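Only one protein chain is missing; all other protein chains are in place.
Up next is chain A:
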Amino acid sequence: MISKFKMTVFAAGLAAAGLYAGASQAEDYNIAFFAASSQNGFNQAIYEGIEEKAKELGNVTTEIYDGQFNAAHQYSQIEDVLASGKFDGYVVMANDTVGIAGAVEQLVAAGKPVVSTLFPIGPDLTTLDPQVEGLTSTVASPPADGAKAQAQAVVDHCKDRDPCNVVIIIGQLIFPFDNLRYEAFREVLDAHDNIKVVATGEGSYSPDVSLTAMTDILQSNSDVHVVLSNADQHLVGAEIALEAAGYTVPDLYLSGGGAANIAITAIREGRWDATLAYFPKTMGSMALDIVVKKLKGEDVPSSVNMDEVGPMPFIITKKELDASPDFVGEWEQ
């Protein structure tokens, strides 16, 4: 009888412990994503990755905040959301990688895990090492490395051509990350005498602006062999301008950036040649995973180089796509 009683108590104790452990595992986490803009395909894809991971983990809820491509707005937003005390951790895609550091320091000071995506936070865009003390992790691609690889692919393409005339369409040179990419392009290309950068235009991440810039550039440059850009959106406009000027686009070397679906299709069709890969959904998923692991007290990496962990090599060409026929871009542009 006593032993029966003891067994019952023991079983009840085990059940209670099990319930407690279950409750501990199922602790709910509320995570905020500060998007550079919520009305942007790339940011939305990051958030899709965050949502998918949250669903997979089961005990995580998420919310997205719209930074409206406005650095000051995003800074205030972070302060307001922190004051609400509603969230356990944060994922940030900064509009101003330097200016936002003050707001991120406040998040860190509150003892919350913070992960930066796409760009590092701090003045040095060439390193993924945390520049804000206490920042949990940076999940990003170093801008200069990708740009150098793109330019090196141009060098390889041009090796039997002299001169090899290159047009660069860059986002906006007032953006530090675009300036860095442009300098990386030039550093590689200018080291080769057969390569002539005949013109540089600003595309402002808009097909329309790129179309105008490329049309004008083609007025004074009649023999273009390569269009090198940091964004697939720019190639959409450049391609239209080239066709209008009588070029057979597949004969040229076109390299963009983003691995948006439109670029994947164009490369598969042989119209474009390469795109520097970005995997926003994977990036968002990894960022959320790191925040949750940190909340659970697990070890997390201080940085994740997306060029090394993406589902495809970071320069995607037809060769890679032929080898992965089911691959689709992680965003729509």
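By our rule, contacts are C-beta pairs under 8 Å (C-beta built on N, C-alpha and C of every residue); 3 or more make two chains touch, one makes a residue touch a chain; residues count from 1.
In this text, contacts and distances are computed from a predicted model.
A.B. asks: One chain of this complex is not shown here; going by its UniProt record, which of these names is it: "Transglutaminase", "Ig-like SoxY domain-containing protein", "Universal stress protein" or "ABC transporter permease"?
C.D. replies: Cross-referencing UniProt, the chain left out corresponds to "ABC transporter permease".
A.B. asks: Please pick, from A:E27, A:D208 or A:D322, the residue that touches the omitted chain in the full complex.
C.D. replies: A:D208
A.B. asks: Thinking of the whole complex, not just what is shown, which of A:G237, A:P280 or A:G329 touches the missing chain?
C.D. replies: The missing chain is touched by A:G237.
A.B. asks: Applying the definition given at the start, please give the residues of chain A touching the unseen chain.
C.D. replies: 38-41, 44, 173-174, 198-202, 206-208, 211-213, 215-217, 219-220, 236-237, 240, 244, 262, 332-333
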